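Excluded from the complex is one protein chain; the other protein chains are retained at their positions.
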């Protein structure tokens, strides 16, 4: 069970986060916070023509929350808003055990399914995804990507 | 037991309090209050030459607290401070069941012994007496009886 | 009284309470002091004991499974309260020590932020100190004015009198749902509507109504509502403040400490979201579990059924009390709740209570923490108050003991 939670790929993303850092403005910044454990994920996005043109993240917290953010950043870059929204739903369902993950389409992300047996850690795995969901909610209301 | 508590003499003092009212200045006023039930007794005293020259009381509360105050006022008027202090100690001991009361010396006051079986009501019976005790504590420090 | 017509069987209900079981150390008591506090069913006592025995851990900021489970139990209690009150969401429920703390919280946090010099606060003449002193103090502190909404001679509130009191400076109307002395059931939904029309907020003190009738915050449309667990078959140490989400958002914290803050550095602080923002320190966790069980107990009987049953019992009590010569009952008749404050001849209420106590009938005497109302009524009163486990035999015992009291005091 533990080995499922802390798979090599999770630890790798934790130790070597992809797309770590902040974007230069103009950008959308969305902060995510898990009050029950203090985990923090901050996403910087640049949208263009209905696509996530660039994305970076920073934050602090456990391996799960940070690895999950790293996987998110890696996987949604270049996707359309619609594709990103669909992916979010898929990942949330995966993590909650509602669907089985397809490694073909999800790649590294399937490793997040390991939290299923750790109810307390589900929120760590979903934090980044909920944060992106929140950011995209407002996507239509941005006229200038640099200012909220 | 009830009939011991509410003896005829108690009800008589309750309905026809002796020495009810206030004194004209100069006087000592001492307030007594029982926070557990709200009973109130206010004593007005005039001392002269080491004696309780005059005393009045007013207040509000149950039959026990008011009858006890009435008995007090009736019995200490004219007594020396020393005699009054001795009487207070005797009454407190009586009410707490530490001594048997002598009707010869105590008169009506023996009726207060009826509270012994009602622990909650002991404070009602002792309120006036503790109030007098408090007033006499300061007796030596009064130079002018009108001003505390 | 045909209790069989109703779903409530008080005798059956008393079997759910250890207090009413024969016990070698205790004399059995006819308990008519429910407005002060109610007895607790086994279900509540056992839920609390079970928590202390096997589920105990602190909430917030996990680390281990026991902590996560305790947090889940604590939040489940909040959800239960939210449903019980028909709040829009659990975040509108703040746990406090009781009604008193809930109202102090509002007076301090909301009041000191939104009530300014020259503003007005309306309180009724029948308020308990808990819904009076916080507003008196706030008014003094802010230089605001307290306006007293007087009661009618039969112990009711007149809505036209409220309309006459409301001005554009009125910030709040503070009103008790059921008076803990008069038994008056106030039309709080109408009061809120009238207050809102005038641009004022409305706080409802539901301490005496919560366990005795349906209380729906959306139907009432109050801005704030407060109650205590211990008057609703639950433990002491816990109560509830309901407030509309938008109000909680704009209110500053009340107490500050652990659990109500997101970030603290020497330079800056960021408060947590409501309701956490208002729950500094370790909350009453075991007590929340107990309150949850208490509300489940109430729901197992049904609040409509409880109200109907207590209504019939109240009618019976009114009839029987009126038979006692020299008994003067305060409050409206017949339309009222099961709280009966009265005097009997010239017998002081403490003496009434003492005589009744020797007959194992437990009532309360005094000013019932509503001194201004007490003054209006002419001083202390004796008070009997009902709960769902009482029945007509208890009223009979009360009346019998009142006759005894008359005799002890020499009345024919």
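Here the chain labels run A, B and C in written order, and each chain numbers its own residues starting at 1.
The rule is simple: contacts are C-beta pairs under 8 Å (C-beta built on N, C-alpha and C of every residue); 3 or more make two chains touch, one makes a residue touch a chain.
Worth saying up front: this structure is predicted, and the values here are computed from it rather than measured.
Among C:223, C:287, C:312 or C:391, only C:287 touches the chain that is left out of the view. Touching residues on subunit B toward the chain that is not drawn are 33, 35-38, 119-120. Listed by residue number, the positions of subunit C touching the unshown chain are 18-19, 23, 25-26, 29, 31, 33, 36-37, 39-40, 44-45, 48-49, 52-54, 56-58, 61-67, 97-101, 103-104, 128-130, 132-134, 136-137, 148, 228, 230, 235-238, 255-259, 261, 263-266, 269, 280-287, 350, 353, 356-357, 361-366, 369, 371-372, 375, 382. Where subunit A meets the chain that is not shown, the touching residues are 1-3, 5-6, 8, 11, 14-15, 37-39, 60-64, 66, 118, 120-121, 124.
Here, only the chains that are shown with their structure count from here on.
Chain centres computed from CA atoms place A at the largest separation from subunit C. With centres defined as mean CA coordinates, subunit C is found 39 Å away from subunit B.
The distance from the centre of subunit A to the centre of subunit C, with each centre set as the mean of the Cα atoms, comes to 47 Å. In whole angstrom, the spacing between the mean C-alpha positions of subunit A and subunit B is 80.
Touching two or more other chains at once is no residue of subunit C. Those residues of subunit A in touch with two or more other chains do not exist in this structure.
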